[in-house]
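What follows is chain A.
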Amino acid sequence: MTEPVLSVRNLQVEFASRRGTLRAIDGVSFDIAKGEVLGVVGESGAGKSVTGLSVIGLIDPPGRIAGGEIYLAGRRIDNLPPEEMRRVRGKRIGMIFQDPLTSLNPLYRIGDQIVETIRTHLNLSEQAARRRAIDLLAEVGIPAPEKRIDGYPHEFSGGMRQRVVIALAICAEPELIIADEPTTALDVSVQAQIISLIKRLGRDHGTAVMLVTHDMGVIAETSDRVAVMYAGRVAEIGPVQDVVKNPLHPYAKGLMGAIPTLAGDDKRLVQIPGSMPRLSAIPRGCSFNPRCAFAFDRCRVERPEPLARGAQSVACHLYDSVPAESAA
Partner candidate 1 sequence: MLAFTLRRAIQAVGVMVAVGIIAFSMFRFAGDPVSQMVSIDTSGAEREAIRKTLGLDDPVIVQFGRYINNAARFRFGTSYQFRQPVTNLLMERMPATLELAICATIFAMVFGILMGVYSALRRDTWLAHLFQAISLIGISLPTFLIGILLIYLFSVTLGWLPSFGRGEVVRIGWWTTGLLTLSGLKALIMPSITLGLFQMTLIMRLVRAEMLEVMRTDYIRFARARGLTTRAIHFGHALRNTLVPVITVAGLQFGSVIAFAIITETVFQWPGMGLLFVQAVQNVDIPIMAAYLMMVSLIFVTINFVVDILYTIVDPRLRSTVSRAH
Partner candidate 2 sequence: MSEAVVPHSAEKRTAAAPGWFRRVLDSDLLYSFRRSRITMIAAAVTLLFFLLAIFASVLSVQNPFDPAQLQLMNSRISPLWTADGQSPFLLGTDEQGRDVLSAILYGMRISLLVGVLGVVFSGALGILLGLTAGYFGGAVDGLIMRIADVQLSFPAILIALLINGIAKSVLGNKLDEMSMLGVLVFAIGLSFWVQYARTVRGSVMVEKNKDYVAAAQLIGLPAPVIMLRHVLPNTMGPILVIATINLALAIITEATLSFLGSGMPETMPSLGTLIRIGNNYLFAGEWWIVAFPGFALAALILSINLLGDWLRDALNPKLR
């Protein structure tokens, strides 16, 4: 394999607040290869969205990237000057936000918004850009695109609007798409369509996809690999089958236990006791230790670093010099 499309190394993001500096992301590292879908999962506030926004360079003050590096196809992008980073956004990295209802400017026709984006990044004439816009709309599954291109956002349903948003994200053939909860705001019936659309686009164009969601079901269906985040850190990362079937981190175990299965066994869903700590009150040692059933003294003092276990990587003291069997 060649170089990964996206490589995040030891990322740290801080927010200045009245109560001092809060660390939203603390030492996150992962890679995404060409054509690969990486699912990023975790509770709200775990730092999934902030990670996505850091990659595309949209962390606004009072937030800032405090450390680490982000590489896009081998080239460092987290320290690019604003104007160069702008050229990367939309052209080499496309982004899809959660709420399609508010992602589009209500006063512009969707065609104008697509053409505007295409012409910002590609050297095309107005007509050529418009033809490309129609093709894009067709590709994301909008019926009668040559007619719908002149519609205003409010004339589209939620699912159709999310398709428009996706068309906007891929209109300059980006190498990477960051999809931040792309289905959360949609009807359940539409969610599956959007998910398979994103998956198909990634496959057809060889695009790497970073899929941020709190929905393990979506990840299991779409992703090649999955990163489980907790309190601004990656708890576990690995191939999706391994992590779903054999989660290593106690938090990942809890998370997998919390997925209802269609098999219908009458085991009660497992619940993780407590809730994720606020950024201002992250405990010492492993941030999961107050909720962890396996926590021991070391967990309350020392922060666990990622350890390789086969194809998986887990940040948990249970796997450090202790045979895996005793933990499982």
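Rule of thumb we're sticking to: a contact is a pair of C-beta atoms (placed from the backbone, for glycine too) under 8 Å apart; a residue touches a chain by one contact, two chains touch by 3 or more; residues count from 1.
These made the cut because all candidates are chains of the complex that A comes from, given by their letters.
Please read these numbers as outputs of a predicted model, since none were measured by experiment.
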Out of the listed chains 1 or 2, which is the one touching chain A within the complex? 1
With touch defined as at the start, can you tell me which chain A residues reach candidate 1 in the complex? 56, 58, 86-91, 94-95, 97, 99, 102-108, 116-117, 120-121, 152, 154-155, 165, 168-169, 172
